[in-house]
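I'd like to ask you about the structure that follows.
The other protein chains are all here in position, but one chain of the complex has been omitted.
By letter and in written order, the chains are A and B; residue numbering begins at 1 in each of them.
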Amino acid sequence: MSEIYTLHVNGEDHEVRDSWIGENLLYVLRERLGLKAAKGACEQGECGSCSVQLGGRLVCSCLVMAAAAVDEPIVTVEGLAGDDVPTDVQTAFVETGAVQCGFCTPGLILAAHHLLDDTPEPSESEIREALSGNVCRCTGYGRIIEAVQRVSVARSDRSSNGGDA
Amino acid sequence: MPVVFPSSLAEAVAAAGERPDAMVLAGGTDLMVEINERRRSVPWDDGAVIAVGQVPELTSWTLDPSAATLTIGAAVRWADIEREPLCSTVPALAQAARTVGSPQIRDAGTVGGNLATCSPAGDGLPVLAAYDAIVHLVSANGRRSLPVHDFMVGVKQTALAPGELIESVSIPLLDGWQGYSKVGVRNAMVIATASACIATDLPSGSIRIALGSVGPTVIRCADAEALASSGVDWSGRSIDADVADRAGALAASASRPITDHRSTADYRRHAVSVMVRRLLIRAFPGAAS
Partner (left out) sequence: MTVTDVAETAARVRHGVLGTSPLRPDGIAKVQGTFEFSSDLGGDGVVWGATLRSPHPYARIVGIDVSAAWQIAGVEAVITADDVPGAMHYGLIERDQPVFASEYVRYVGEPVAAVAADHPETCRRALSAIQVEYEVLEPVLDAERIIAGDAPPIHPAGNMLRFQRIEHGDIDVEADVTVEGTYQIGMQDQAFLGLEAALAIPDAGGGGVELHVATQWLHEDRTQIAACLGLADDRVRLVLGGVGGAFGAREDISLQVHTCLLALRLGRPVRMHYTRAESFLGHVHRHPATVWMRHHATHDGAIVKIEARFVFDGGAYASTSAAVLLNAITHTQGPYRCPNAVVDGYAVRTNHLPCGAMRGFGVVQACFAHESQMDKLAAACGIDPVELRLRNVIHTGDTLITGQIMDSVAPIEQCIRETVALPFPDEPVGGHDGDVMRLPGGAGRTADASHIVRGIGYGVSMKNLMYSEGFDDYSTARCRLQDGVATLKFATSEVGQGFVTLAGQIARSVIGVDEVVLDRIDTEVGSAGSTSASRQTWMSGGAVDAACRAVRDQLFAHVAAEHGVDAAVLEIDGTDVVDGAGLRIPVIAASAGTVFDATEEYHHRPTEELDEFGQGDCHTAFAFVAHRAVVDVDVDLGLVKVVQVATAQDVGRALNPLSVRGQIEGGIAQGLGLAVMEEIVQIDGSIRNASFTDYLLPTMLDMPTVLATLVEEPEPLAPLGAKGVGEPPCISVTPAIVAAIRDALRQAGRNADIDRVPVRPIDIVGLP
């Protein structure tokens, strides 16, 4: 229990002390840094609930050794929006009914942002493949797909209307 | 020495020489599952980890056109293989890459990890076997290279010696159709029930057939390969349905599947015969192309 290391999470440095090297990033985020948005539901990378961005990649934080995640910036749902204002993806999820129990939601929010940043106008098939690593047990996914499509259309409309006006 | 972050391959090799018991961490997608489930014990203190995921020599790939060889660093991730330009260079490997776990897993998991874990169901392994890929190992004692088939020793057993690292895998580029097929019960994020790769090489007139998840390690099907290679119409790129059927049957008989909670041996053999037949017809579609 002698590890001391620093994680760069949501733009801030967090020192982690007295940890065990076997701790995964999900555990450290939740239990040592108090960032509880990422959820644990399988510990095998088979549900996506713990998704975070690590160095710009979308990964399962349960499969990241926390003590080895020191070199790259980490983004969790807590770091997505400033001033508590929800992002367009977050708003769309609530409005379309993509949220029921909400346990899978933080992981899906990050995955949806990741997809739309990479592919602004995804086809339905691309949405399904990009989000296939995020299991939802409540919604049957229909509203989630609609939420992503709604954001894609809104962003496209906004950019074709010449920006944020 | 808790977690070491070597900045070069030489540093990584030195660290591995110093602590041959160290866990080598790349993408973490296999190792962390073992740790999370306590199938691998990690001491409270003095655990040793060599994090190779950022070592420049391991995270890059090189294409040598004159030797027609692609060398992929051990820490290259599946997400990179899935996409261009590698996607066009090694299409079957890219197809296999797209079936590895979920997008999140592919954004972390590496080729070297697939080799080091050496699961019977490792998605990349049948493709590497069909390519006759060479695995390059490095340690404080020097380098050695092994055909991938010799590297894979058994279920989750490899030829890696203590203190030895996988540096890269080199793939002799083929000139011909290649493809990968994988049966799983779900349409995404699924462990292979059975998988097959067919890689053809027009200049040498060879057809390679490799199977995954139907034996302790990948199985190459010499009889089926011989039958197919001699039975196809190379110039017309066509194959008789009967030849494809017989090659599929030979591949099935070469497989050594088990029955477990994921499927039965009979089904796995059957799936091999269907996949190999279909892959051969895709490779040699004849007039349909």
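The rule is simple: a contact is a pair of C-beta atoms (placed from the backbone, for glycine too) under 8 Å apart; a residue touches a chain by one contact, two chains touch by 3 or more.
Quick caveat, the model's predicted, so the values are computed rather than measured.
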Residue, one of B:Thr71, B:Gln95 or B:Thr200, that touches the chain absent here: B:Gln95
From A:Gly55, A:Pro73 or A:Gly102, residue that would touch the chain that is not displayed: A:Gly102
Touch residues of chain A, complete complex, unshown partner: 20, 22, 27, 30-31, 34, 36-44, 46-47, 49, 76-78, 81, 84, 86, 89-91, 93-97, 99-106, 109, 125, 127-129, 131-145
Footprint left on chain B by the chain that the document does not show: 37-38, 44, 95, 98-99, 179-193, 195, 260-264, 266-267, 270-271, 274-275, 278, 282
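Quick note on the criterion: only the chains that are shown with their structure count from here on.
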Chain A and chain B, separation of their C-alpha mean positions in angstrom: 29
Footprint of chain A on chain B - complex, ascending: 2-3, 5, 25, 27-29, 31-33, 35-37, 42, 44-45, 47, 49, 51, 53-54, 79, 101-105, 107-108, 188-189
Residues of chain A that touch chain B when the two form their complex: 1-3, 5, 20-22, 24, 43-46, 48, 51, 54, 57-60, 62-65, 67-68, 70-71, 111, 129-130, 132-134
